[in-house]
Every structure is written in structure tokens, then in C-alpha cells.
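One protein chain is absent from this view; the other protein chains keep their places.
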């Protein structure tokens, strides 16, 4: 599927003399989870220093920035933030660093708090002021509340106030703390370096880069502390009292193929989905081609199952950046052509099965199909390795509005006609869930089914401030 | 005198279609009050937008930045911040924009709050969190406090909590508000454009640039509101109950020669100081030369009074920026030589009176004297148009420590020997005060006399956070 | 194979109101041929304007640079230049623009002139001066020579002086001219837009982006002129008198999979090479995985031929840029891990065939193999879709020295041991040539065979100036 808005990635490590540098490499591996901004906070045991910036991690921490090559702090956390098509706000770059009565704390957050507005309204009524417009800042306000500070487990107490999806990594001056919401909606896992330092990351691919070993997931409702005593764990809710709701879309699209999330490998799940898709929606065709790169795993599965040869119909360009031109020719077609070149020789005169992981708006898919037609494909059979996306997500996936979703209000026939394909086939929800190992009800499938883990009658206010506050420290040119 | 740390400058305007652009030009005129950072906040009547950045106003708002050329908002405020020699923190750039229960507010502050640490400690104990390390953020916390919001005059109530020097300009979504501390330590004045819009600025020179007319000062203890009803005024302390303490160092060094502050023109005051200096410390010499540019006014006065011809002994370079080289020759001498070139022809074989406005550390002065000697001056008589600076300022002037002040622990003879001059003469405090129009006790002369307007037994903690928090969004290169 | 130094790409178009913009998109498609610098020269029919810069085309022509969005000139040429690991020289960015007695001319060059040093020495002896150190400048000197200017076909006369590989695109004030060396070493082809404008490009993939149609190659020894009369052709050598020597490495590695070069599709050739490789070097294995992206085509062929399932063992990161850190862990391993993540699930406990298009140094290949071992692969069978690279190229491919080439002085057994694989198999030269359509002797295979099309007893001096002249106008950061 074409990239729309994405999620975030978090990382943390304690007890490594190269903690800052390893955080950099860890974030690099998590870059697919967000390219808008990046940041690292680290502590020397006493003081926390934080550096954030707009753009990809390699740009933010380019030579001389952020003291990355000099800091020898033994603990650090980092964050990459999703990219948006429009305006963005540097004040929202994370980690969020604040100071309260107990000293400094930095927070990196992946997910979405559905009661952030409610809590913010309440704290503003208490006289609190806010600087950013993201839902992470409220967590620090909750932590700073005197009655909360006085609790036996202040952080656990605070987390009980939060509703929604949150995989959190905190940096205090002397420790790294990780926590995950009771439903375990977003992934978060633990690793250990060859040198014995514990680390935490959104996906296990971050461990591979720093030669660390995957240990296990942070459990839903668990708080894990990494400090001078090693790793310790506690729960802020009674374990097992709610059924988990792991985001199935992580497996379908977000996570990197090489990662282990929710206990199993992403590529394997996607390949199984391709097999299942071939069983559910066979096609009489000459070749199977993926929409690279996210559709490749499923396409391999589809080809294997169907016996139709796998081939490359598209070549992806590695040099796509922002293009400022408003070309006179149709923008959609051009964007597709710049990113994906068709190999005419492969598809000319062929009946082609095109496999993608998912379809959101469908506009770029339409462009790709059109390119194949121009190149001489005689039949095009669109196969999608998940069900039709038809509902909003309140837990951190930034889909367009229902009206903009291809499957929002269209029948399958209308979708087929819109895309101008010969046939279209979506994987069924049951079929999809048959490809993962946990019980079906342990996954959140709300974007397909409309069934949410938490009640949605809460008014989820987007902060109105976001559109207006632009306290930019510098523009991002790239 | 050589530039050390300097103060800040503030500006505000209401009811002009070019409010944002005029704020830019106003800040440009106030640039001498601070070159570290600059920022402008403006409102369209509903939402406030704020753009700040590191460096001079022309750099921060260079082409395409801050939407300066596009915003047609009818009200705006701006700020320029003092430069420091060492590290700086972009999070401290002003205006400070925050949101509380009554909506958005932006604040620009010139001065120093001596009880900021106390108040911050108190609010942290209430559970508040802080993002910046400057003393301006606490003002918004005070404004946000529910019991304060409920007062009849919430802002007046809040200002009564502040101790120290503050010339403040606030931007609410629908109005600009200016306020000045009860002692009127820092200047703040009102003007009106040809089109009838009211404006407020640290110095009247900001009005000249935008063809506005100087009206009067904002009175000590006064709150002035500029809104759709024009200008309205109220007092938050009973007027006349304390004797003002206008900072005499503003006249001596900070303010621009063309400005009117504390009711009279700066250049005229300095020239009178030069006359008085000649009367107090005559010299048997051939020429009078200023240390440009800040010593020029006094030197003209000295020359006129003494009858000794005025001439240019130094030429100031207009192209001094940051120099990154660590040259092998003595840094002090080189810095002086890059900035001030001696005209050998003028001083060779001459007995020279050198007039400067003030001396702080004395190191660069020593370099200048040395250049004159090299160029062949036979006698050098140093004349300083204010008394010896020997005490710290708690109201916004960032002097070095007493140990670093030339007059901190040296006798006049020691100063003469240190500077390697033939004679040295400082203007007396009485002499200096005879050159201004208000009663002697209406001025703060603490940096010379050690007598403060407010008790100094308060522990003035610098925030420890400043040294450690470096949430930089971008480096400033130039 | 890992990217070493690469070649260049050229583009030209005449008679399109969006000539400049289409050149930008054409260069974008050719970006894989060079990322060091980019440039566009265009003419309004009278004057030529040229803008070049360091970095990728999207960076060089980012918003506001090069007037890209404003120029409506009807003709333009462009160039992308290869990237180097070390220093680079902005003066060598192309197109090269010069002025001589016949007016302005801009030149874009792909290839390498083996007699450039000889000619340069000769012209320096005539009193000519040189500004750049690339071999393109000498072409303009030759064109400017009065006796050459006087010839019936001045350009054809000049081209007869050149020895080596050259695909050239010239821009004169009123026309675009393309020429290709008599051996046709580098590719160069003609296309036509939907609007009827002729264009020329290194590879046909540049036409796809601008919705142009591929017509044919520029023939070896041909000069093609695009002007107001359309397309006209002439030859500067008698056609057919020399056997062509198309660079086979273009098919193996350089060219984009979607391009047609030397008359056939690159992906198809590579896939055939994979089939042939499977026939020559079968393996008893569980899966076939490519080294993405350049090994993918051959891996598909290998899998199809062998019947061993194709799978993804590596995931390529799309966010690799320059990394400034000198990490303490082994650099080679880290570079591999940042760029290619292993999908452990796929290779664990498996006997794996790894297919790459070619191996140059072998160091990164070794790193990739090591990653697979760590992930649990039980056997690794390395298969390379071309013969061992063992000789230098004098026609534009910038290989390392023979000593640095993996196959430079190693036997197959030594290579197997160096890479730490179970077996290694290279495609034979005959096998490789059986996968392309032209007669075997129409290709240059010198880097494998050591047999060159032109005598190599010529002293190919690299210009000594290059190392020393650094007339940089700006550094390139990203």
C-alpha cells in the first residue's frame, strides 16, 4: 500500500558505554515507523540531555549535531515520529523532556491516548499550562501531580489513568523504564546486548542492528525497569484480566519483515496470508507480481500456493525524496512513475496477478494498475492480503477519513471498477487471523471489522492547537 | 565598553494590517538589546501563531521563514534576546507561547525576576511541569492558577506576585497587553502609528522605523491594554507609593543614542556626562578620541567642554561576526584589532584623551590602549563617563562576577596600572546623576553603589537545568 | 553487489515547453547511475543557462534552486555523476559549460576517454588553460580549435580525435546533439514524447517517467541532431567497420531492470542469467534468496530453473544515507546490518542459495554471509550471476585495484573460504553471453576476460590535479 501517515518507534537502553550511539542505530532500524522527526535523550546518571530535530534520524544527528559522537552516557532513549503530508510541529518532536518536583524525565511514546483531551482539559482547569500538542505531555503532568507523586507506585498509578494504546519508554536520571498498555495494542519488546545491557524497542529489528538478542515482549500492563540492578518487572493492572488486542495491521503493513512482534515473525505471517489469499481468491494468470516492497512477502506466498510464477513487474526507486514541482501532467501518475518503474518485458501480453499488502485510499494503486495496462498487461487480477479497510483507528494509525478510504463506502464491484482491474480479491478476516498464532480475539481488527477494544463514545478531540501553533525553530528543507 | 551579555527588547502593536511586518522592523531597531534569538507571535483575533529562532532578527525571519511576508494578522508582539558567549538554549527563545484554561497566551519579557526560582519551586510542588529554563514561563503558570483566573483583575493579581524588573508585553488572542514593574526598572514606552495603531516598545527608536510617534512611557505599576477599543490603562499597585528605580545603565550604555527613555534622550544625557567628566577630570592633551560607537556621545561632550579637539582615533569594522579560529597570537589583541583599527596618523606623537562610556572587565580596553601606544601616542588619559562598575545587577544586566569586574577589587591606581594609561578618571555618581532630569533617587545605581531597590538576601538561584538541557531543534551556524 | 563507484547518466530533449522539468524527471530515473552531482543546462534559443550542484538531483534542484520551476526553455540537457567514497570536486559537476568562438556549448558525458591526458598535454602546449579535471573539458577545447571549427563537420572531426567510451549529449544555443563512440560501449537511446518532442537518454527508463516512447539506440559512431527540423542523423565513422563492444556489465549490474539497453530488457537478461547459473551450478538446498535489489532478477531465474522455492532472506532499508559515526564495532558488519536486515525465520535451519549479480571486493558479501550464519542458516551456497571480476575497466567503470578485487588473485577455493560459504559458483562467460541477443563479440567483457577493445599500452594518467584542487563553492552535507 502507499505510505500514508504512519506510527512511531521507541527505543531504550541501560548500562552500555555506547548507549547513545546504539540508540542512534536502533532508531535507524525503526525508521520505517516514522520519518518526520527523531530524538534522543540520555543521562549521565544525574542530568538528562535531549536533542530532537525534524527529519530522519540520519539527518537530525548528522555530523556535529546532538553531540552524538561525544556523549558517553550509559543510558538513553530515542524516538522516531510519523511523517505527515502537511504541516508538522517541531515542538511535538519526542522524547518530551520536562522537569517536575522529582526532577527531570523524558518520555517517548508510540500509540494514541483516547482520553488525552479529557485529561488535558482537567489539568488546564487545575492551572496547568501546555507547550506541545501531542498526547504525551499529559503523561508528565499526571506524574507531577502531588497526590500521584505520593503513591506507592506513582508511575503505575499514573498509567491507570490512561486509556488507549501506549508503548512507553521513560528516561529518569538514573534508569530507563518501559511500559505497555493493558491491551498490548502496539508492540514493545526486550533485548540484551552481547555486553549484557538490557534494551527495549518497538520491534526486534532494532536489536539485530546492535547485535543484541531478542528476549521477550513487554507484557500488556507490565512496567519494566532497567537500572543498576538489571531488569525488574511489575504490573500496574492484574495480568490476564483483559483479553489482549494486538494491532493486526502491524503484521499486515507497519512492522519490518525481519521483526518478531506479538511473538512471531512478520514476513512469515505475511507469506502465510499470501498462501491463504491464493486459496480464497485463485486466479487464472501467467505471473504473480508484488507491489514492492510491502507486498512482496504475500506475493511470494501467493505464487507458491498457486503455482503461478513469481516475477518482478515493478522496480522501486531508492531515490525518492520530496519533490517540490507541481508538474503539469497528472500528479498521481507521475508520483507512481517516479517511485515504481514497470518492467514492460515482464507484463506485456501477460495475465497478471498483482499482490499488495493492503489498500487504503486506492489512488496510487489505480496509478500502478494504469502503468501495467500501458505496458501491455492483458488481464489484471488485484489481490489484497488483508480485508477491506473501512473504519478509523483510534489507537495510533492515522488513516484518512472514511470518505477517503477506498472501501469506506464502495462495494467490491465498485472497487474493481474504480481500480480498472479484471478481478479483485481481499483476504477474509478469518483467513487473515488463521495466519497468526494467538487466538483470534487477541488481535484488534477494528479497522476492518469496526469492533473496538475500548468504547468509542468518547469524544476524541484532535487538539485544535496543532493547526495553529507553529513555534518553529528552523524549517526542514530536505 | 566591550559587549558582554546584554538585555532584551520587546515590541507590540495592535490594529495594523501590517502588524507582523512592523514588529519585524521594530525588533530590527531594538537589535542592539539582544542578538541571540528573536521571535514574533501574532494573532488573527482567534488563534496565535508564534515563530522563534536563534540569531538576529534578519536571520530568523529570512526569506520564507516565519511566514513573515504572508501574515496579515492585525496584532503582534516580538522579542529579541541577549547574546551570550557560551551555550544557549533555543527553548528559551521568546515570545513564550503556552495554552491554559483561558486559551493561548504569548509573553515577551525584558528584565529579571528575582523570585522566579522560589515561585517555580512552589509550582513544581503543586505538580506543574516546566519546559524552559527562563523566568518568563513562571508568569504563565501564575496566570493559569485557577484561584488567580477567578480574580477581578487576574493579570494584575499575578503581577503582584513578581519581584524584580519586568517590562512585559502579552499577546492574547484578541489583544495586546503591556505591563511594567512598580519600580520601572527597564524602559517601556507607548507610540502610535500614522494610521492610528497603538504600539509599545522597549525604546522609542523602534517607533522611528515604522513612522510611529512617541507618546509616553508605560508608567511603573501600570497595565496598558491595546484592543479594539483603543488604549486603556489600569494600575496593579497604587501609583506613587514607591520611588522609581530606573536603570541608569540604560542611559550610560544599553539604550540607542536616538531613543527617549525615562523621559529624555539618551545621546543628550551621554553628551552631558562627557561635559561633566571634563569638568571633574580635565586633562592636558592634544586630542579627544572616543571608543566607538558607545563612547562617541560622551567624547563629543568632553571635547566641547575642554576645548581639546575631537578626532577619530579608532575606526570600527562593520564586518565582525563570529570568528572560529583560535589564532596563535594573543586572542585579546587580535579581537581588538579586527574590530577597531587605529588611525596612526591621528594619534602619533599626540597626548590623547580616550573616552569610553563604561568599563566592565577592562581586558579589551587594555587592548585598545595597547594599540594606541603601538601607533605612537605619547600620553594616554583614560576617561570613563560613569563611575566604576563594582557590583552585580539582579535586574537584567548580566555582568561578570565581581572578581572579573575591573573595578571589583582594584583601586584607581591599580586600574591605571592595569590599563597602562597615564591617568584614569571616572565620572562621579553625583556628577552622573546631575546629567539626568529626574530626582537622583528615581534611578537605580546599584552596579556602582551597591545599593539595591529590593532586598538582596533572597537566594537568586540560577536554574541548574540551563547547563544541561539542550533540546536543540537546529544549530545556529553564523 | 555492493555499490562502489558508479557511472554517469545523460539526458537531452528538444522542442518541449517543459524541457527543463522533463530533464529533471529524466535525471531522477537515471539517478542509479550517479549520486555525486547533478546538473541541467537549457537554452531559450539564444542563451544557455546552466545550474549544477553536489548531491542527488532532488537536492540540487530543491525548491528555489536552479530556477527549475520557472524556466520554460524549449531544450535542455542534464547529467548525473557517479558517487565516490572520498573527496569530490564541484568543478567537475556536469554539464560543462564553456564559451568559444562559435558561442556557448554545454556538454554532458558518460564514459571515459583514454586519451584525455594526451590531448590535454597537447593543448596546454598550445597555450590552453584548464579549469576542471574531468576528461569532458578537452572535448570543448577540441571544438574550439580554429582548424577544427573550419571543417565541414566540425563535431564529427572532433569526435574522431577521441579514444575510449563516450555517450555524449551537447546543448548548443539552438539544438541538442547526441553522439556515441564507434564501439557503442555505453548505452544511449532515443525516445519521443507524446507531444512529439525527441529526447535522448542513457537508458530507456528515463522515457517511461515522462511518458515518452523508446524508439531506438543511437548507433555506435552516429551523431544525432535534435532541432527545429526534427531529428537528423549522420555518422562520423563509416558504419559497420568496427565490431561493437557494448559493456556487458551494464546488463549485469549498472542499468535499471526496467530499461532497454543494447536492444533488450535488462531484467530479462538477468533472469536468463539466473536460469543459466542454475544449470551451471545447481545446489541441493531449501530456498533461494537474492541479495536485494540487484540480485533479485537472477535469483528469480535461479529459483524457477532449479525448482527450489524463492524467498526473502534479506530486507533492504530505504533510509540509508551517509553515516558519520565511526562505531567501535566492526564497521563492515554494521554497514551490512544497517542496510540489510536478515529475516531469521526464513533462513533458520535452512540450506540457502544466495544469488547476487556480481561480487567486486567481496567484503560486504562476507558480512551478509556472516549475518545469515548468525541467523541459523545451516548451509550457504553462493551463486554469482556473472564471471569473476578480475581486471580493471578503462571505459568508465571505477573498479578498485586488482589487489582489492576479490577475484583479482584468488582461486575459487580461496574465494569460498574467504566468504565462508559451503560452495561458490560463478556464471561462465559463455553462459552469460548466451543470455543476450547480439553475437558474443559485440560485447565488451574485459573486466572478466582481460581482453579490451582498444589497446591498453596507452598510459592512462589520472589527472594529478584532482587530488589537490578544491575550489569548493559549498560543502555537501547530506
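Read from first to last, the chains carry the letters A, B and C; within each, the first residue is number 1.
Definition applied: a contact is a pair of C-beta atoms (placed from the backbone, for glycine too) under 8 Å apart; a residue touches a chain by one contact, two chains touch by 3 or more.
Computed from a prediction, not measured in an experiment: that's the story for all the values here.
*Asks:* Would you mind listing the shown chains in contact with the chain that isn't displayed?
*Replies:* Computed over the complete complex, the missing chain touches B, C.
*Asks:* Of the residues B:118, B:312 or B:390, I need the one that contacts the missing chain.
*Replies:* B:312
*Asks:* Thinking of the whole complex, not just what is shown, which of C:131, C:151, C:213 or C:279 touches the missing chain?
*Replies:* C:131
*Asks:* Of the residues listed, C:49, C:157, C:366 or C:383, which one is in contact with the missing chain?
*Replies:* Counting the whole complex, the residue in contact with the absent chain is C:49.
*Asks:* Touch as defined at the start, partner being the missing chain; which of C:8, C:30, C:68 or C:93 qualifies?
*Replies:* C:93
*Asks:* Return the single residue from B:297, B:391 or B:445 that touches the missing chain.
*Replies:* Reading the full complex, the residue touching the unseen chain is B:297.
*Asks:* Just checking the interface: what residues of chain B touch the absent partner chain?
*Replies:* The missing chain touches chain B at positions 18, 21, 24-25, 28-29, 31-32, 35, 56-59, 62-63, 68-69, 205, 208-209, 211, 256-258, 265, 267-268, 271, 293, 296-297, 300, 303-304, 309-312, 315-329, 333-334, 337-338, 341-346, 477-478.
*Asks:* Where does chain C touch the missing chain, residue by residue?
*Replies:* Looking at chain C, the ones touching the missing chain are residues 47-54, 64-67, 90, 93, 97-101, 104, 124-131, 137, 140-141, 144-146, 148-149, 465, 467-475.
The rule we apply is simple: only the chains that are shown with their structure count from here on.
*Asks:* Classify the inter-chain contact topology: is it line, ring, star, complete, or other?
*Replies:* line
*Asks:* Of the chains shown, whose Cα mean is nearest the mean of all protein Cα atoms?
*Replies:* Nearest to the common C-alpha centre lies chain A.
*Asks:* With chain centres defined as mean CA positions, report which chain is farthest from chain B.
*Replies:* C
*Asks:* Just how far, in Å, is the C-alpha centre of chain B from the one of chain A?
*Replies:* Here the centre of chain B sits 48 Å away from the centre of chain A.
*Asks:* Distance from the CA centroid of chain B to that of chain C, rounded to the nearest Å?
*Replies:* Here the centre of chain C sits 60 Å away from the centre of chain B.
*Asks:* With chain centres taken as the means of their Cα atoms, state the distance from chain A to chain C in Å.
*Replies:* Roughly 36 Å separates the two chain centres.
*Asks:* Considering chain B alone, which of its residues make contact with at least two other chains?
*Replies:* Residues of chain B never touch two or more of the other chains.
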